[in-house]
Each structure stands twice: as structure tokens, then as C-alpha cells.
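Working notes, beginning with the structure itself.
Missing here is one protein chain; the remaining ones are kept as they sit in the complex.
Coming up: chain A.
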């Protein structure tokens, strides 16, 4: 997997490069600001870009804006936003055009490096990787009347739904909840029914359910 990193704090940038290299990943470039990121992606055509939300000069949302530009230029590029805080607004912006190849993780998740690499792989392959914190905040931020279906989920279904929103596979959800994969499939089918999502091809229903659950569609 070819990776480009945009992170302005040198100590984190270097640490990330070392860690990813130690897991056999190819870091094509590690840069400190948005223009350098755009140039590096143009040059290296990576599978995924890891982008700090706050970048120079103003340290506000430069990373999110660069991500939007990258999405426009390279629809297939996986984009993983990376920050010390979760801001529901940025997550909403990020998911505004769907959850394909999008991720948003807290920086501290790097410490579980294998999970982190796993998330990068998912995003590079067009999947989703949302931090549990992002899921909680989005569900909270977009809670409003008229979304009764979310409230009708059983506690177990809600747990499955949250993990699904993080971008996990059925096998990973089963492992995480210590239940069988069949049970997970059963819960998901029930969620689809409650969300009134008719069967379609591929993963489309799953994506729709996640976006509906997060309140961004």
C-alpha cells in the first residue's frame, strides 16, 4: 500500500513514518502542509492519504479542504483524516459525498498500529474507517425528531450498527461482540428492515444504513 502523509508536527510525522514502515507499508512522502500534500499526491499517486485536519498556516480545517480537493481530483484515492479531536462538523463534511474510501480516526489510535494499518487498508480499498468517537458524536450531533428508526433498534442492534458505522466487516463485528457471524447477519437484516431498505446489489444497503444512522444522508 502506497501512503502519503500530511502532518505538521514533526515528531508525529516521523513516528508515523517509522511505524508504517515497520509494518511493511510504503510511505511515498510525508509532508507538513496542504500545498505539499497536493503536490505529493500528484506525483506519487498513492492508494491512501493520511491527512491531519489542522495544517499550517491557520491550523483550523486546512486538511479537510485539501481532502475535498483531492477527492475532486482523484475519486478513487482513499482519504484518512487524522486529528486529536473529533469535530462532528468535519465528519459530516467528509461524509457528505458518501462513505466510499473515507476514514476519520483519532491520532491516538496509531498506538494500536495493527488496527490502524487495517483501517488504512479498508479506506484504500474503498471502505470506511470511522473512529468510535466519530460515530458517537455524529449520532449525537444529528439526533433530531423524525429519525424514529434509530430509536427502535434493540441495544444489541445498536451495538452492531455502531460497529458497522465504524466500517467493520461482519466477521470483525462478530469478533468484537463475541457472537456468531450468523447472529450478526440476523441483526443486520433486522436493521435493514427497520430502516426500510430494500435488498440491492453489493454493499449499497450497508452504506445507506450507515449514512442514515449517522444522520448525514
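One rule holds for everything that comes next: a residue touches a chain if its C-beta (ideal position, glycine included) is under 8 Å from a C-beta of that chain, and two chains touch if they have at least 3 such contacts; residues count from 1.
What we mean here is this: contacts and distances are computed from a predicted model.
Q: Which listed name, "histidine kinase", "Acyl-CoA dehydrogenase family protein", "ABC transporter permease" or "Tryptophan synthase alpha chain", is the one UniProt assigns to the chain that has been left out?
A: "histidine kinase"
Q: Based on the whole complex, identify which of A:113, A:158 or A:172 touches the chain you can't see.
A: If we include the chain that is not displayed, A:113 is the one touching it.
Q: What is the set of chain A residues that contact the non-displayed chain in the whole complex?
A: On the side of chain A, residues 9, 11-12, 15-16, 18-19, 22, 54, 59, 84, 107-108, 110-111, 113 touch the unshown chain.
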